[in-house]
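I am attaching a structure below and will ask some questions about it afterwards.
For this view, one protein chain was removed and the others were kept in their places.
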Amino acid sequence: MAGVALGGYIVERSLEIGDRSLLVLLNGLTAAGLYFLMASGFTLVFGLVRVTNLAHGGLYLLGGYTALSLQRMTGNWFIAAGLGAVATAGLSTVLYLVLRRVHGDGLPETMLTLGAAIVMADQALANWGGVPSDLDPPAALRGSIDLPGSILLYPKFRLSVVAMAMLAGLCLWLLLYRTRLGSTIRASVDDRDMVSILGIRVELVFCTVFALAGALAGLAGAAGGTYLSLAQGEDNRILLASLIVVIAGGLGSIGGAAVAAVVIGLVEAFAQTHHAIFSVLITFGTLIAILVLRPHGIFGSQQDERA
Amino acid sequence: MESSVHSKMSARSRALALLAAAAAAIAVVPALVSDFVLLQIAIKSLWLGIAGASLAFLIGQAGLISLAQTAVFGVSGYVMAILVLDHGWGEWFAVAVAAAAGPIAGLIVGVISRRAAGLYLMMLTLAIGVFVFFFAQQYQPITRGHTGFNGFDAPTLFGIDLNDRRPLFYVTAVVAVAVVAGFRYVMATPAGLAYRGLRDNPKRLQALGYSTEATTVSAFAVSGFAAGAGGVISVWYNGAISPGSIDLTRTIELLIVVMIGGTLRIEGAFLGALAVTLLQNYVSDFTNRTETLVGAVFMVVVLVSRQGLTGILLGLGSRAQRALGWVRSRDSTLDRSVTDDSRRSPEHASRTGQHAPSQQQARRLPCETLERDGRGEYSPP
Partner (left out) sequence: MRNLGAGRSWRILAALAAVVVLAASCGDDDSTADTPSAGTEPVEAPAGATDTDGGTDADDSMEEPSAGDAEASSDDSSDGSASDEGGSSDDAGTAEAIEPITIGAISTLDGPFAALGDFSMHGVKLALLEYGGTLDGDATRDTVTGAEVAGVPIELVIEGSDATPDVAVEATRRMVEQDGANIVIGPLSGDEGLALKDYIREHPDVTLVNGTSASQDLTLRDPSPNVFRFGGDGAMWTFGVGTYAYEELGHRRIATVAEDYSYPYDQVGAVLTEFCALGGTVAERIWVPLGTQDYSSFVAQIPDDVDAVFFAMGGTDAINFVKQYDEFTGQAIPLIAGPTAVDQSVLNELGSRAEGLISSGPVVDDSGLAEFDAFAEYLDDVFPGQTPNIFNVYYYVATRSALQALEEVGGDLSDGSAAFQAALAQQSWTTPIGPVVLDDNRQAVVDMYLRRVTDGAQATIETLPLVNATLGFDRDAYIAQGSFSRDNPSCG
């Protein structure tokens, strides 16, 4: 009943602004794309090692800044973004090497990543300064396309962020479900001890996953640093956004992260358009509502219920 | 039987001794330090510690990692500021309502997150905390938006102006002692046992006929008393409250306070608050990269001891005692009487006792002693 009323309200408000609803939809999807790039790595790490990596936002920022510097050197967005992702993959691996020193229940690890996040943010400030800046999109993706029916345009690069996220999602799916490494990762998620008994070097699997997550965060940093901008505080903002997505989707579930990224992205775009002042409240309210109804997120498993 | 009576006796006498020591410290501190230190180090550490104690209680006793304590704290502070500055209430009436708002806000947080646990709880409470922050920032008719409330004067108590630093210090210190005593009292009641049951083994708690949800909610409500008290005093201290007082940075700061202090004992929060306050005030004298140092110190503390400074101090203390040739049994008696849970968690003795420096070992113990779930994980501390 309430769902129908809500749906009716959304349709009604969307019709009110007519053609611009397409813009709202696209905005939601772009945001979803960026969130998914962040959230997929985050959730993968959590699924495997039960660590809420609060330094994920720091990786985003450092990845973006590294790409910025590289772009200024090479002039090529793809090289810059690629090498930036490699750099954050390395950093993420280092983080894992520190983390594995504390085998706790998640809390000390999380606290370590919190400390790392603070250090990363401050080092970003030390190395790149506080002046906000951004990357130039690659030449092929510069400019905008016309949207029918209004004076508004849509930037090509934003559309390619959506494509990039879908590509990343596809690659992840192939990796997880079509490769030996993938089945090892999934097996490790389900029963880490059993996998290590089978003689597989779980440590190596963990390292790989951390590197992968770091690379995704770095890539997200380059993408976000291009269509938004890089500045102090961005790390926290994006971390918060991806946390929302990961939790709403269900910690550890990549499919959940994808669905939640779209839901949160669309809710955010809709709220910003129709209730600008309270948009943030609506986004967080949605998350709270999801968690109250489903304490483990949309796709979360009951296995995570307190032991 | 007799030994338990004995330990109760020694618990009481030890509590009295501690109380006396605290009273002595409170009496002496204002005479020893400058006005500045009294306010910005001592009073600040105390109210931050009071707020921290509410979180230390949740984490250490009930195993509930909450990031919504800053929000609860903010609700109390805002309620007081709104009632006094916008509605012209008498100061002490407003204080009473604000103090009551703390546990009520805690109750609401608890009800919302009653079914969540572990890291999910952490994230859900984070969402609640951020929600309250944005509410304060955006809902101007009540909260005055981004600017918040300025120029708040602390009330007078029996004709003594609490804007003066010494009286404010005494009042804050008394509240701090009351908060510690209150938490200790709760910990000693059956409810306290239920909280630790929630922490150590919720399934068994449920099997014993307790509702984990009700236990969770009540833990949040109890902690709300302290968070609310901290919120009220913070408004006296700052003379203001704004969204900046309860933002994500402050939430993380509170968590750092508790983790640095250690959750083994409620008092650890005050140790952590003191450490953080000192860092904030004096580190910038030595380095341009304050934040790097704060973050790094935090990482080191977490790496060295899961129980924060309290763990380190207790470890050093027991080492010293052994070096002095004191008997070990005495040491463990003291520990039991203080935390009252060494019997329940076998690793406790090793955490606080002779093995404290090798935390790796202590950390591994729960795997062996606590029931595992299906995936080789053990439950939250």
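Order as written gives the chain letters A and B; numbering starts at 1 within each chain.
Rule of thumb we're sticking to: contacts are C-beta pairs under 8 Å (C-beta built on N, C-alpha and C of every residue); 3 or more make two chains touch, one makes a residue touch a chain.
Just so we're clear, the structure is a prediction, and the values are computed from it rather than from any experiment.
*Asks:* Among A:Leu152, A:Cys171, A:Leu204 or A:Ala289, single out the residue that touches the unshown chain.
*Replies:* For the chain that is not drawn, the touching residue is A:Leu152.
*Asks:* Among B:Ser113, B:Thr215, B:Ser245 or B:Thr310, which one touches the chain that has been omitted from the display?
*Replies:* Among B:Ser113, B:Thr215, B:Ser245 or B:Thr310, only B:Ser245 touches the chain that is not shown.
*Asks:* Touching the absent chain: which residues on chain B qualify?
*Replies:* Its contact residues with the unshown chain are 31-37, 39-40, 44, 134, 137-138, 140, 145-148, 150-151, 238-240, 242, 244-245, 247, 249, 280-282, 284-285, 287-293, 296-297, 299-300, 303-304, 358-361, 364.
*Asks:* Given the full complex, what residues of chain A touch the hidden partner chain?
*Replies:* The list for chain A reads 17, 20, 23-24, 27, 30-31, 98, 101, 119, 123, 125-126, 129-134, 144, 150-155, 158, 228-229, 231-234, 237, 268-269, 272-273, 276-277, 279-280.
Quick note on the criterion: only the chains that are shown with their structure count from here on.
*Asks:* What is the distance in Å between the mean C-alpha positions of chain A and chain B?
*Replies:* 32
*Asks:* Which bits of chain B are touching chain A when the two form their complex?
*Replies:* 59, 65, 112-113, 115-120, 122-124, 126-128, 130-131, 134-135, 138-139, 201-203, 212, 248, 252, 255-256, 259, 288-292, 294-296, 298-299, 302-303, 306, 363-364, 366, 371-381
*Asks:* For a test of understanding, state which residues of chain A touch chain B in their complex under the given definition.
*Replies:* My answer: residues 46, 50, 52, 98, 101-108, 110-112, 114-119, 121-123, 125-126, 190-193, 236, 240, 243-244, 246-247, 251, 277-278, 280-281, 284-285, 287-288, 291-292, 295-297, 300, 303-307.
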